[in-house]
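Only one protein chain is missing from this complex, and each of the others stays in its spot.
Which chain is which? They are A and B, in the order written, and residues in each are numbered from 1.
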Amino acid sequence: MSLTSYLPIAVLLVIALGMAAALTLLARLLGPSRPTAEKLLPYESGLDPERTPQLRFGVQFYRVALLFLVFDIEAAFFYPWAVLYRELSCSGEVFQGVCQGQSTPFGLLLMLVFLAVLVLALAYVWRKKALEWD
Amino acid sequence: MAEIWGEPAPQPLAGNGDDTYYLNMGPQHPSMHGVLRLLLHLRGEEILEAEPVIGYAHRAHEKMAENRNYLMFLPNSSRVDYLSGMIYNLAYCQAMERLLGIEVPERAEHIRVIVSELNRISSHLLWFGTFLLDLGGVTPFLYAFDDREEILTILERVTGSRLTYSYGRFGGVTQDVDALFVEQTLAFVARLRGRMPDYHALVSDNVIFRHRCEGVGLIDQATALRYGVTGPCLRACGVPYDLRRAEPYGIYSRFDFEVPTQPAGDIFARYLVRLAEMEQSCRIIEQAVAALPAGPIMPEKQKKRFKPEVGESYFAVESARGHFGIYIVSDGSELPLRLKLRTPSFANLSAVAAVLKGTMIADTVAILGSVDVVLPEVDR
Partner (left out) sequence: MTLHVLWPNTALMTVLAGAVLMAYVAFNGMLLVWLERKVSARFQRRLGPTEVGWAGLLQSAADVIKLLAKQLITPRHVDRPLYHLAPVLVFVPVLAGISLFPFDRHLQLHDFNIGLVLLFALAGLGFLGIFMAGWGSNNKYALLGAMRAVAQNIAYEIPLILATLPVVLLARTMSLREVVEAQHQLWFIVQQPVAFAIYFIAAVAETNRAPFDIPEAESELVAGFHTEYSGMRFAFFFLAEYTNMTIVCMIAATLFLGGYIGPSWLPVPGWVWFFGKVYLLLLVMMWLRWTFPRLRFDQLMSFAWGVLIPLAIVNLLLTAVAIKVWR
């Protein structure tokens, strides 16, 4: 499939963008605009915020983000495997030359190795208590 | 604010290494039960330190008492804790009766017990609802308020008000109750008993609820006693201390009821204690209704002006939140020399601050909710 088939998606995105812009503009036209100093204060339970929120933050969040990168990309690799699973099993067409059409659990083994890495990583992270929140 | 203090320029990371994440929770926050301000020192979601800042609902009730005569303070008394206004109002009357040496007729005593216990149930129901709201469960809130509405309707018919009752007078109560009141009260008791299994099914047995409550917000017995924690919070640490039983006032010594306790001291224990207390209140109400005698609701000789002898009086009752004490010093004039209120929420809140350290933001709300703090009572 060529890249041009994604064009409708791009068109839809543009339409949505236009819609969002139009609605915001409409709201700006219809709504009043009477800003006061208090109204423009950032909300912090009715008090003046003492300092900017963009300070050093808990490291656990970054840890989760890193873990996610690993796991999500690994999970994404599963999709093509899942689609081609039966073809990978030697009886299919992909590895026909390798194992001469025998029904071996080749695709399964392939995935098991991959999954082992994933599970091992999860177990390691678990042991290191990186998933516990304190 | 901004106009007074100028532009609130947000500080970037200070060079002195103090990069603690400060978060003001309250005074204007959905779950600060009034206007408590908690200054949280955070590390991510974890609370390193929690400083409660009080005083946003200070109305100077004690000072007001010194500037008005004894009778004029009656409406104030029910506004100290607006959720158990009846109990506070009657406590003030009882304190004055002790100071003045007034005898209360039997019928009035029984009515006082019935309306006090109704008030206690309504306070517990409101707590149940708002506590679940703090935990993110909206539906139990509306069920609890539905039940509470019944109590408010019953009390409104008798006292004329729904929240801040000035029902007591020195020596009795203002209005007599009728057969319909008795009927409605018993109907409510039956209704509440019917609803309890639903509450347990919807909330007590809920997996998420149990996870949020069990083992969280532990107040151990020593901490509780050191901070002077009273009421359901103390009974949830395994101390069977209830003024209705420990130092019976009024006619409470006549009734057969239990003081529910739980050993754990966590949020769930406090929850269970309150739910069990509602049932005990129902039992007291039934006994008081059954024993309700005919007769006057005020003493025959009523005074217009109250001038107690020189002296002092301390009277304590078990409010929905714990030990509520009134200390009155009289110099023989029509105005009290000093009137001091010992409110349970103040001590309970102090213990909360000690417990919050090391918990998470979501726990803050749950713990504070479970202790059932009424902020105007803390500030007075």
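Throughout what follows, a residue touches a chain if its C-beta (ideal position, glycine included) is under 8 Å from a C-beta of that chain, and two chains touch if they have at least 3 such contacts.
As the structure is a computational prediction, the values presented were derived from the model and not from experiment.
Engineer: Which of B:212, B:235 or B:270 touches the chain that is not shown?
Structural biologist: B:212
Engineer: Can you list, in ascending order, the subunit A residues touching the missing chain?
Structural biologist: Spelled out for subunit A, the touching residues are 1, 5-9, 11-13, 15-17, 19-21, 23-24, 26-28, 30-35, 39-45, 49, 52-54, 57-58, 60-61, 64-65, 68, 71-72, 75-76, 78-79, 82-86, 89, 103, 105, 107-108, 111-112, 115, 118-119, 122, 125-126, 131-134.
Engineer: Could I get the residues of subunit B that touch the absent chain, sorted low to high?
Structural biologist: Missing-chain contacts on subunit B: residues 8, 10, 21, 23, 29-31, 44-45, 132-139, 142-143, 146, 202-203, 206, 208-209, 211-212, 360-365.
Just so we're on the same page, only the chains that are shown with their structure count from here on.
Engineer: In whole angstrom, how far does the Cα centroid of subunit A sit from the Cα centroid of subunit B?
Structural biologist: Result: the chain centres lie 48 Å from each other.
Engineer: Mind pulling up the subunit A residues that touch subunit B in the complex?
Structural biologist: The touching residues are 37-38, 40-41, 44-61, 133-134.
Engineer: Could you please specify the touching residues of subunit B with respect to subunit A in the complex?
Structural biologist: 1-3, 5, 8, 10-14, 19, 21-29, 32, 37, 42-46, 360
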